[in-house]
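Omission of a single protein chain aside, the complex is shown with its protein chains in their original locations.
Letters A, B and C name the chains as they come in the text, with residue numbers starting at 1 for each one.
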Amino acid sequence: MSTFGHVFRVTTAGESHGRSVTAIVDNCPPGLSLTEDDIQPQLTRRRPGQSAISTPRNEFDRVEIQSGTENGLTLGTPIALRVLNEDQRPHDYKTKKMDLYPRPSHADWTYLEKYGIKASSGGGRSSARETIARVAAGAIAEKVLREAHGIEIVAFVSSTGDEFLFPPTPEHPTATTQPGFQKLLETITRKQVDAFQPCRCPDADVSARMVALIEKVRDAHDSIGGVITCVIRNMPAGLGEPCFDKLEAVLAHAMMSIPSTKAFSIGSGFGGCQVRGSRHNDSFLKGTGDREKLHLTTKTNNSGGVQGGISNGAHIYFDVGFKPPATIGQEQTTANYDGQEVVVSSGGRHDPCVVPRAIPIVEAMAALTILDAVLVQRSRTAMMTR
Amino acid sequence: MSTFGHVFRVTTAGESHGRSVTAIVDNCPPGLSLTEDDIQPQLTRRRPGQSAISTPRNEFDRVEIQSGTENGLTLGTPIALRVLNEDQRPHDYKTKKMDLYPRPSHADWTYLEKYGIKASSGGGRSSARETIARVAAGAIAEKVLREAHGIEIVAFVSSTGDEFLFPPTPEHPTATTQPGFQKLLETITRKQVDAFQPCRCPDADVSARMVALIEKVRDAHDSIGGVITCVIRNMPAGLGEPCFDKLEAVLAHAMMSIPSTKAFSIGSGFGGCQVRGSRHNDSFLKGTGDREKLHLTTKTNNSGGVQGGISNGAHIYFDVGFKPPATIGQEQTTANYDGQEVVVSSGGRHDPCVVPRAIPIVEAMAALTILDAVLVQRSRTAMMTR
Amino acid sequence: MSTFGHVFRVTTAGESHGRSVTAIVDNCPPGLSLTEDDIQPQLTRRRPGQSAISTPRNEFDRVEIQSGTENGLTLGTPIALRVLNEDQRPHDYKTKKMDLYPRPSHADWTYLEKYGIKASSGGGRSSARETIARVAAGAIAEKVLREAHGIEIVAFVSSTGDEFLFPPTPEHPTATTQPGFQKLLETITRKQVDAFQPCRCPDADVSARMVALIEKVRDAHDSIGGVITCVIRNMPAGLGEPCFDKLEAVLAHAMMSIPSTKAFSIGSGFGGCQVRGSRHNDSFLKGTGDREKLHLTTKTNNSGGVQGGISNGAHIYFDVGFKPPATIGQEQTTANYDGQEVVVSSGGRHDPCVVPRAIPIVEAMAALTILDAVLVQRSRTAMMTR
Partner (left out) sequence: MSTFGHVFRVTTAGESHGRSVTAIVDNCPPGLSLTEDDIQPQLTRRRPGQSAISTPRNEFDRVEIQSGTENGLTLGTPIALRVLNEDQRPHDYKTKKMDLYPRPSHADWTYLEKYGIKASSGGGRSSARETIARVAAGAIAEKVLREAHGIEIVAFVSSTGDEFLFPPTPEHPTATTQPGFQKLLETITRKQVDAFQPCRCPDADVSARMVALIEKVRDAHDSIGGVITCVIRNMPAGLGEPCFDKLEAVLAHAMMSIPSTKAFSIGSGFGGCQVRGSRHNDSFLKGTGDREKLHLTTKTNNSGGVQGGISNGAHIYFDVGFKPPATIGQEQTTANYDGQEVVVSSGGRHDPCVVPRAIPIVEAMAALTILDAVLVQRSRTAMMTR
């Protein structure tokens, strides 16, 4: 369905063609200061054309608030957001040739199977352009979280191909326990991440190796995937709903709904499966925090901030794996819609690696997930205090 | 929330204490042959006490259909399922001592933060006993899928600790491309999986190494995690809803809602992020199938059966990572509710590795996800044929 | 679907046959004192066999809490409720003869059209027995509302056939403006209502006329309908969600989901359509209340406590119209399933008028609606106070 969230609900529409991409944000808290300026920065971070190694299209992606605010304040009524499709330039994608075959590992074939019809420009809603609506809505959620709880969400690239910021080792099958990892989670800012253009991996050496890899891949008319790590700081304890809507389950849902994702993990992740319980368990100790109620914290954070599906007040952190982009310049042998073998190649403009641009999308989906969990839990705690 | 699914909806209740575990299954297709005998086998596969290396509790976990059927046929009305809590034996868990501190990496602390109260037996709904309701409901979904589409769902253990069925290599960072992996997905049956007791890893050598590892861990009063791989065969194309409810997103949600899970991946997963697009892309070729409409298939299946969030007719396969169980016999230093340091150890009966018992739970959640996607898509295709 | 509510969610199962009727109540506030004794009284008020003019079946309808509480306190986890079908006695209803034709104005025909199968006992989920689950769940909601806000919900019979408690007049096309009506709403209690057995119309004269009418109808082997009026006192202002989930819209949904209902109105209702705006408008005046924030109230209450779909703090009151029961002893000419004309009569035990027994059902659905609205609004106000 095209709606995400239970109380803080986002509904989106729009694909590459057509007039615009639209989002309706329902149940935003009223009285929040909100203008387009709060939303635009994340849209701009998502925008292509920011460096030599990403696609040179130059969409402006200006958001316009259609309703739900007055005099710069939210009214509590639904906020409609609209971003025009200014640069549609269908001539690259929408060639007669392309319409004759389903592109390998694209959604042309599956959309046709699902709907019996598909957009001529390709995958329709599977287009990355759909993510504009998520980023716009997520920027609103982020602002609420920041103002209500001081919650900070920062994502960065932790691997590109086989270049890792924290490569797994036999001693440390998961980054969780590696020296420097928890410190990085504690301190990393978006500004620091953006300083490492174009890879958005916050380490000069690793970033340089990533650039070299991406250039090599680009010159081979190929593509490569990567992993984004995201941290959520200043989390309130108690978020997440047993049993089906555990916080990590909804985060996984949110992240795996982003185009091109193939994997999600929280805390120690797959690597943690190799670690023994005695080492993996996060023992408690008295918290030193200034938050009155949260008087216990954990020595380690292998859990990634959740236990039994509920946040424990520690940082939430998780990984999202993106496959290599399906659109490549190399020739590929595939079948056309009639089942006949054809050799195809794509002449359009393509990102060899989409991971850096996906960072604001990951942050947006994290914000949507957490704010919805906050609102659901607030309805509970509000009843408990009476 | 306690409901899963959009049209085929399952709502559950129940924890370790109390009279019973309950599930209500809504919108089951009418006219389906259904008795307790269709449900019990998966409950029995989930049951503890099946081998020397799992916990010796002997719950019978007999399911009773309360409503929604008559004369062995479903009526289309909601099916209530009930499994009594026969063996509650609270004396192991519910000691006064245990109530004094939150067990490390358990949900005691987070439940208390969330609800301001918690069950004396521990984590309440975070208890594995909650999963009985999922397995019972999933067995109904499986039967519908089998009868309507011949869909088969088989899960097996693919790693325990650092013992892997298909260990990653620099050439094959993901099992997807490894010799033998796709063949295994094509042919593996539940009977074969169950033949490799107690590890449910369908390879004699690897299974033996896993047993040795688990025994070693058990003797050290410790625990270990593992990974379950699940395959869904005979998938119809066209399932999954853009953009937020992509099939892999809902599968991720389903799997990450199972207690103790920390990671989910579909198709090539995290390993696929290291592979180039030219190798990762799944080219099309003419299908040989007898299914009239599905005339294209893919040469490879790195995607795991989904493209753009929609099934393409190839096998769906995915991995679910389980952390080591938090309950261990070793002494641990932690804090009590007052923040004072205490040394604790657990004298109860515990599984050193829960992964083999989690197999029917993974299968159940897969069935619930796929059947719901089928029903949503059916409402669409039914309109298209007029 | 079998679920009602957005945050406070009730899912039910069960029909006349089968083992039990089940309800799962999700998101009940934790820490609430709750035992079966809080639920049973309303089930008993709903029970048939309470007087000479209702059906003599003697079901005991004992509720059992299955989960979600411990030591008499709610845990915040889902509460499963179960009421056994003790007195199924299918011999009256389930005769071979009855199976040959769809009973006029019953759900036999429509269930068969919908599901392609139906329960042998008749309408399955259209049975009044389904309402047990609503009443049980509603009793929990009522307790929360009472403890959190002092909210009181009282329903009474305001007409039976053409016997009216407040008959419409040209001057007063709606009861709203009639002398005595608002006073009655202000003061009426359940105890007073129950004192007027069997009609539950709180006026000695009108009640006597109703009894006479029902006896006359009964003796003619016929049936008659009626109207229930319900008032909700001590309402918080601000409940109800624009635009689709206005409070009166959800109340209408709730009430029109009760079997045999044909009409719903709030405030002045259909009669109010005849009144001019200058008389119908509810002007404001300074409130005298002890509730700090609510400093405005209205002079009149033609609106029934809602404006723009949101509660204004005045009493909510509404009417629910019930058709005459379809099961009558008289002979009726109808068609069997083959379309052939048949003459049928029903020999079973039947209520000539179900309205008095429907009172706890109306109260229950009101409680479920209001508590859900409270929880949704609480998640909003909780964010506003930070």
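One rule holds for everything that comes next: contacts are C-beta pairs under 8 Å (C-beta built on N, C-alpha and C of every residue); 3 or more make two chains touch, one makes a residue touch a chain.
Keep in mind that what you see is a predicted model, and the values were worked out from it rather than measured.
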In the whole complex, of C:Ala80, C:Ile153, C:Leu184 or C:Val227, the residue touching the missing chain would be C:Val227
Since one chain isn't shown, list which residues of chain C touch it in the complete complex. 1-4, 6, 12, 101-102, 104-107, 109-111, 113-116, 123-126, 130, 159, 161-162, 170, 173, 217, 220, 222-227, 237-246, 248-257, 259, 261-270, 272-278, 280-287, 294-296, 298, 302-304, 306-313, 319, 321-328, 330, 332-335, 337, 339-341, 377, 380, 384
Chain A residues that touch the omitted chain in the full complex: 1-3, 9, 11-15, 17-22, 24, 26-27, 30-31, 64-71, 73-80, 82, 114-120, 124-125
Since one chain isn't shown, list which residues of chain B touch it in the complete complex. 6-7, 27, 29-31, 76-77, 144, 147-148, 242, 374-376, 378-384, 386
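In this text, only the chains that are shown with their structure count from here on.
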If every chain is reduced to the average of its C-alpha atoms, which one ends up farthest from chain B? C
Using the touch definition from the top, which residues of chain A touch two or more other chains? 6, 242, 380, 384
